[in-house]
Each structure stands twice: as structure tokens, then as C-alpha cells.
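Selected chains only, in their assembly positions.
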Amino acid sequence: MIRVTIWNEYEHERNIPGIMAVYPEGIHGALKKNLDPEEDMIVRCSTLDDPEQGLSEEILADTDVLIWWSHARQDDVTDKTVERVIRHVHSGMGLIALHSAHFSRVFRRLMGTPCTLSWKHGDREKLFCVEPSHPIAKGIPACIELEDEELYGEPFSIPKPDDVVFMGWFEGGAVFRSGCTFTRGYGRIFYFQPGHEENRVYDHPDIRRIIVNSIRWAAPSVRLAAPPDNVELG
Amino acid sequence: MIRVTIWNEYEHERNIPGIMAVYPEGIHGALKKNLDPEEDMIVRCSTLDDPEQGLSEEILADTDVLIWWSHARQDDVTDKTVERVIRHVHSGMGLIALHSAHFSRVFRRLMGTPCTLSWKHGDREKLFCVEPSHPIAKGIPACIELEDEELYGEPFSIPKPDDVVFMGWFEGGAVFRSGCTFTRGYGRIFYFQPGHEENRVYDHPDIRRIIVNSIRWAAPSVRLAAPPDNVELG
């Protein structure tokens, strides 16, 4: 069984009426509903206002793959929380960073780059599969059309990804590396661009399927008790 | 001095009136005119109907960087010519494959993949610079607008490039890895998508600059007399 924790800052869905209406159960709740049918996954949620910011040592030690959504409160995540999450990624915990999580403190620290991009509200996206034999692309069509999505455009200031599985085309005139993998220590990371809070894109069957695939891909085959350390040979 | 040979199949510009009008001096002639002012380059041209298909041992041995344009007569290039060019690439000769050269026999053999793509006549392109610190991007703006260009779209069946320097956005609804680098043996290769024969895109100052940059990047620091061979250690 893959132990999945969906972490959400859970801000917009409690405070902005239009977004409350889109995701009344929170983005985490919607993601959970979509993952619950998967028989090889146990899914739970936590949020920024939970004790220890919802990312306690106990929760992380009990998580194989962490899904992360954040936007308005990126900077409320404390140094201590950031360090704890990174330590678990280095030890093997998988991480799926969704949409505006490109600018979360955890993702930026794992990348070592600014992680900045261009953006614009209200656009139409075509998501192209560039690596069709990648496990995350299993069962995914060559192109997914998303009628309402926020435009994210290059330059996206990330290190060279291990794999660029998906590339996004935006009607407003932008391209984006929309689905990228990285390895950091023993942890496998997938960044996935779709998921603007104003549209219920996570219920799209292909988007749902990509997230399911990415969880299976990111689940660790090895999980260390602590990150690797320097070793003096005898 | 970098010795540049521009090789062109030189077919459309002799046989299709509309294209004759666009490139009366041939695509090779237009490229040469654009490169001649560069003081660190000596530029010559050759074409498919020249002796030994314009790619004799003498010419290749005297070439640091080979620029290649082909389309209608890809399959007229013989095995012998293909082997000769590949041998020189492996020995250190640089190769700039332009536009429809994605499907040349030489490029496909160097890639080891089908090199297929999607395409459509008559579109508008925005070319985004994704690796702004790459030598090929020196002096190039974040986005180049090309009013008339053929649409090339993913999936582009190439191996993972060393670098994706440029990504193309097409109004018709496609994205493309438009500027990619590869290393094969001692040879450095740049594939560059713009250059449909119906529009004089090679005179665009930024496109011209990219080609100049790519020649400097691909010029060998080491040129072997023959490709590397297996070596039995003493």
C-alpha cells in the first residue's frame, strides 16, 4: 500500500466565495475523493493550520508520497517545516508539487533555483505528452485539452529536469514545461502545472490519471531512516 | 578561423516558382550571405548534385561545422555519403541540422530514433528561449515572433537532448522543442526548427544570430583523424 498525504494550505477555498463554490471540500478534499478508489493507496489530508503545520514528524514518517498545493501563504511555512519535509524527501519520500507549488519554499529549496515563471489569468491549455513511454504517461492521450486554466509560461527557472513528460501550450501565447521529474537524495519529485483554484481541473479524468500515475512512480523502493551522510571508509 | 560548409539539397529553389522567388540564390546562398560578415568564419557551399553529393572526403576534412538543409530529396543521399558524414561528426565536425533536416538520413542515424513529428503548413510561431545562459542564446531575446512559419509539433521522436535551448509555440495549437543540442562521439550537433522554404526566415536578425552562435558553439576544440576505436590496454 502507498501511504499518500495530501497537504493543502487551504486558504482560498475558505475565504474567496467563487473558489469555495468550485472546491467546497477544499482542493485536498477533491484530490482525496479522486484517489480514494485506488486500491493500492491509503490517502489522508492535512493542512497548514493543523498542528505543526500539518507536517509533523509522525505524519511525514508515515507518508510515502506527499502531494502539495499552496499559493497565498507560501511564506507562512516555517523554516522548521521546510527542513523536516526536505529531510524526508532526501530519505526517500516522494513529492508531487502541484500548480502554484512551483513557488513553495519546499520546492524552491529542493530545486536550488528561483523557480519563477510568467503567468496570466484565464486561458486555454493544450497539454502535450512528450515522453509517451514514461510511467507517468501510462494511458494518457497525446494531447489533453483544458478549457479553463491559468497560463504559466517560460522561462521557468528550474534546473534541467530528469524528464519533461508534458509540455503545455497556452492560447494566450506561451509554452511551459508542465510535467517534470527530479530526483533529490532518495526522493522522487514530480512537478505538475495544471490546477488553478478557479476551475475544477483535478476532476478531469486524464489529470486524475496523471496524478495517480505520478504517485505510483514517486513511491519509494527504499526509505531511509535519515538522509544519507558522509561516510569515512575504514 | 571556423571553416563552415553550408550543404543544401537545392531542389525547391530550382523547381518551384514561388520558392525561387523567396530564395533566388538558394537557401545556401542566403545563409552564406548572412554568415560572410563574420570575421572568424570562412564559408563555402555545396549541394546534392555536386560531385560525391557535395560531401566528398576532401570537403568534410576541410569543414569544422557543417550546416544541413534538406527536404524533398532526403532519400537520394546515399549510404556512402551518410557514412562519410557520420564518421566526420564522430571525429569532431559540428553539425547544424535545419528545419526539415530532422528527417534527413544523417540526422536520424545520429539520433537512433524515428525523428518524426506533427506538421502543418502556414502558421505563426513564437520562439521562446528556455536556457538563457546557453552560449547559443547569447544576445537573443526571451521571445522571437515569426509571422510565417510551418508548424512543427510534438511528439518529436528524438532522444533526450543535452539541452533544449528554444521551445516553439504555434498559433495553430502546437509546441515543439525547436532548438536542441546533442553530442555524438566528438561532434556537437544543434537541431534548429525554423526555416520553412516558403518564407525568408533566415534573414531575421535573431534567427541569423542563433545560427552564428550555434556555429561557434559547435566548432570543435578537438578534431580527430578518425572516430574513436576500441583500445586494448597494455
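A few notes on this one:
By written order: A and B. Residues from 1 in each chain.
Methods note: contacts are C-beta pairs under 8 Å (C-beta built on N, C-alpha and C of every residue); 3 or more make two chains touch, one makes a residue touch a chain.
In this text the structure is predicted, and so the values were computed from the model without any measurement.
Counting every copy of the one repeated chain, the full complex in this structure comes to 4, with 2 of them shown.
What we mean here is this: only the chains that are shown with their structure count from here on.
In the CA-based superposition of chain A onto chain B, the rotation angle is 180 degrees, rounded to steps of 5. Averaged C-alpha coordinates put the centre of chain A at 37 Å from the centre of chain B. Those residues of chain A that touch chain B in the complex are listed here as 126, 128-130, 132, 142, 153-156, 160, 163-164, 167-170, 173-175, 177.
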